[in-house]
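What follows is a single structure, written as structure tokens, with notes after it.
All protein chains but one are shown at their positions in the complex.
So that you can tell them apart, the chains are marked A and B in the order they are listed, and the count of residues begins at 1 in each.
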Amino acid sequence: MKHLLSTHDLSKENALNILDTARMLSDVSDRTIRKLPTLRGRTVVNLFYEDSTRTRISFEAAAKRLSADVINFSAKGSSVSKGESLKDTALTLKAMGADAIVMRHHASGAAHILANSGWIDATVVNAGDGLHEHPTQALLDAYTIRHHLRANEGDLSGVRVAIVGDILHSRVARSNIWLLNTLGAHVTVVAPPTLLPVAVNSLPVEVSYDLDSVLGKVDAVMMLRIQHERMHDAYFPSIREYASRYGLDKGRVQLLPQGSIVMHPGPMNRGIEISAEVADGENSVIVEQVSNGVNVRMAVLYLLLGGAIEGEEKQ
Amino acid sequence: MSSIVLRGVRPLNADPVDLVIESGVIKDLVKVGAGQGEVIDCTDLIALPGLVDLHTHLREPGREDAETVASGSAAAALGGFTCVFAMPNTSPVADTAGVVEQILRLGVQAGLVDVQPIGAVTVDQKGETLAELGAMADSAAAVRIFSDDGHCVSDPLLMRRALEYVKAFDGIIAQHAQDPKLTVGSQMHEGDVSARLGLRGWPAVAEESIIARDCLLAEHVDSRYHALHITTAGSVEIIRSAKAKGLKVTAEVTPHHLLLTDELATTYDPVFKVNPPLRTQADVDALRLGLADGTIDLVGTDHAPHTAEHKQCEWDSAAFGMLGLETALSVVVLTMVNTGLMTWAQLADRMSFAPARIGNAKNHGRPIAAGEPANLTIVDPKVIWQITPDQIASKSKNTPFLEIDLPCKVIHTLLRGEFTVKNSKVNK
Partner (left out) sequence: MAPNQGARQTSDAGVLLSAEDLSRVISRIAHEIVEKTSGFDSVVLMGIHKRGYPLAKRIADRINQIDNQKVSVGALDITLHRDDLRMRPPRPLEQTDLPVAGIDGSLVVLVDDVLYSGRTIRAGLDALSELGRPAAVQLAVLIDRGHRELPIRADYVGKNVPTSTGQSVKVRLIETDGVDEVVLSVAGKA
């Protein structure tokens, strides 16, 4: 594995390897000294064209726990805001000797372009590209599900997951759909029809417009953030109506089978897609998702940078 | 008077003849060996009428870094064209007699193809007020085709008025059918692939609804209407039924929509980003059948040069469009002739006769017969070739056809009896 660009092209073997490695590394996060020398001398650049404090600090913590040098390159306050092209930025990072570029970008496919352009030879980790994918989020979600429902072992065969919300515009949903499917889980997407892709039937999911009918039949429910501006584009009439039809509140959470978990990739709109009681309730694993995120990203960085990178072998 | 003899050439793939040219006119077609004059060996080559492209972007004035009338003319001649229609989305927009006359003059100066300007329908292509269509028609450029190509004339009232108004000088409105509200931020065909790639979808209905409306308008006001670059099976059906009703409706397809599909977007390589977008294989199949049965009248290249900086970037930020002039004939041979869907005579119709007729290009799109202007394209149907960036005559290099084995190569192009391309090289 040279890059991590999407879960669509991630094999089951590689996915499980990441999850297993993350499990091993989770011990490190529990220790007093949360530091390993593994990536000493490696430079990881966090190239963020969109604000995302959560994802950036998660990658930063992961890289630092493995002793990599971390450079944060944010679109704000850099030459990017003056309109430098991705190509020129890439060439700059190459000149600086970046071993890995962790990129968040507003354009779908940006990470793919960076990895395949020939502009750089660094490893590329997609930290979210437009509406396309957010593979490490899906991996940490799968890790969390496996931890709770499968004791950290094996794949997710037989696990039933509902993804609820703006599937159309969600890179988190897309990455989760592919990865969960690869790992053998059964996925149901729940949303108003306007927030589903027209070609939703080409995705390996079951589709429902009715949250209440789905909740009784899932082991994990993943709530997606709903963006207010969607209302103005007529995807739904009002936030209130959305919340009442697709929000997860105290009443609805009772419908879940015993032992089911409630997830949210954050940041949450409390009181809209998820009520405060549910977010903080006993089924919620939302905070745990965050700490799992660091372990999964450590695993990804280790597996991409922890050995010889292509061309480095046979020194 | 000196004569040129194209020895042993096969007009529209018929039996070989000596084609004798004198004073810019086809003097005669005689038995092989009987022609007198300067002999050019054309054994096994096919003679086609000089190709006519109703849909070219030459970028001048305004974006001379991407293409000029001169470089675009060279690309056209190499592609076998003797006449191209230049779309008006230049800077400034060709929406006045002054600009269209400038483009006409630049074409004459380049001297490789006849460059016929297309005028904008609305001022600055903004879709608000009609441009001075009559003044452009009366100008030296004698504009007959009007289009806001790149933008859709989406206002139904404005479209109705434009369709009516140009009847006074036998004009035609060529529509870029794209409902703007249904395509806000759209990046590629809306379907399985867009769902996977997270690129905003461009629904087929955004094209079809406009074409359907325009056909109804054209029927109501009894005007000529031309649908540019149709891309969907649904659009083919709408045009088919409009023609069945006897409406004066014509349609175009591009070479790239006859060959390429939305699957190519999985590379995220913006060279495959085009407006209208690449569609599905089912659409490609419908377009091919539509072109073969004449529902679609002609092939227009939609040759759209863009500089490297507009293509070497993220898909969302990249410009729409791809080159077409130098590969059009090969792609049509590949998709239509070699598949058995069309004969060479039908190809001549779709790429020369029909566009010349619809665009009112006098002296182009004429039969290969004695007394006709010697606008000819001589091709070798046996050559298999690949286009490479360094051989592209366009200033831009954004061809989507790299690494594809292309059949049929243009060997000579003659404009009024003069070689504009000789032995596959520009002759100037």
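Please note the rule applied: a residue touches a chain if its C-beta (ideal position, glycine included) is under 8 Å from a C-beta of that chain, and two chains touch if they have at least 3 such contacts.
Small disclaimer: the values here were computed from a predicted structure and weren't measured.
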Inquiry  = Going by the stated contact criterion, tell me the shown chains that border the hidden chain.
reply    = A
Ask   = Hey, which of A:T21, A:T43 or A:T89 is the one touching the hidden chain?
value = A:T21
Ask   = Which positions on chain A touch the chain that was left off?
value = 17, 20-21, 24-25, 27, 31, 33, 35-38, 66, 302-304, 306-309, 312-315
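The working rule: only the chains that are shown with their structure count from here on.
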Remark   = Distance between the CA centroids of chain A and chain B (whole Å) is 45
Message = Help me check something: in the complex, which residues belonging to chain A touch chain B?
response = 8, 85-87, 105-110, 112-113, 116-117, 129-133, 171, 174, 197-200, 202-203
Task = Sort out for me which residues of chain B touch chain A in the complex.
result = 187, 190-192, 194-201, 203, 267-269, 309, 312-317
